[in-house]
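Chains shown are a subset, placed as in the full complex.
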Amino acid sequence: MSKAIYPGSFDPVTNGHVNIIERAARIFDGVVVAVATNSQKTGMFDVGERMEMLKACVGSVPGVEVDSFEGLLVDYARRREATIVIRGLRAVSDFEYEFQMAHMNHQLHPMLETVFMVTGTTEFYISSQLVKEVARLGGSVDELVPAFVRAELKRKIDG
Amino acid sequence: MSKAIYPGSFDPVTNGHVNIIERAARIFDGVVVAVATNSQKTGMFDVGERMEMLKACVGSVPGVEVDSFEGLLVDYARRREATIVIRGLRAVSDFEYEFQMAHMNHQLHPMLETVFMVTGTTEFYISSQLVKEVARLGGSVDELVPAFVRAELKRKIDG
């Protein structure tokens, strides 16, 4: 049984994340999409809203579960008995940070393996940050996020 | 059943490869280490020798099988009914080429997923090319390759 965790902020989930989750679910027996709760960083959406959006977008994908966690990823992985961490890669700058984190996590938990997947060609330029900027400035995010997230962004910004 | 292929030249297998193979074998149900047979490129070792070295070094790791293939990786993956390709990443320059290959293979075989693993901290500077250069110039490769490969390198170079 290969159980994998796909951690992230998901503030909000984008088409790039959905692409990774759907493909990861075909590879691993179980994929836990885990919203990292970082008390220092406030997002546009709170953790409950992020989980709700994730459930709406990928909750029905077989083998996928949505959860949240506090503290170190390696400790969460131990509690969930997961042995794999999935990270999406879009660019070289992603890669450097991810490289560093993978080694740090390996040092803290030698049996936890990090695997990387590359985002699809039509999603690789999408980031949650960019999605929020475009939405705030009144641009269309139709090609960037699922319909459910689009509505939530609209609700939050028109607020 | 998640069957993964770890393709490469393995001319010769290094400690970096062994590190990836052992960790991949813990994640996936089966790992096929597949020597790519490229008639245009001649290596230091022929395909038979490369497979022999791989078998000596990782043949007894549970779930690991050593094989070779000709032609496109995607066609080999279809024949072997593997849905995952494993690639090791050491550096940014690796990443760019691998990124390109992952997208190309995805275009040729949309159900084949490429996952990347980063080499361990003590192996990341090792490449087959560098190993051969050091060995040819009389340097010690004790920390770079398994003992079996060390002997084969010596045999080949002292010839």
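We call the chains A and B, going by the order they appear; numbering starts again at 1 in every chain.
Please note the rule applied: a residue touches a chain if its C-beta (ideal position, glycine included) is under 8 Å from a C-beta of that chain, and two chains touch if they have at least 3 such contacts.
Worth saying up front: this structure is predicted, and the values here are computed from it rather than measured.
Assuming all chains share one sequence, and 2 are in place here, what does the full complex add up to?
6
The rule is short, and it goes like this: only the chains that are shown with their structure count from here on.
Using the average of all C-alpha atoms in each chain as its centre, how far is it in Å between subunit A and subunit B?
Comparing mean C-alpha positions, subunit B is 30 Å from subunit A.
For subunit B, which residues count as touching subunit A in their complex?
2, 23, 26-29, 83-84, 89, 92, 95-96, 99, 102-103, 106, 111, 113-118, 120-121
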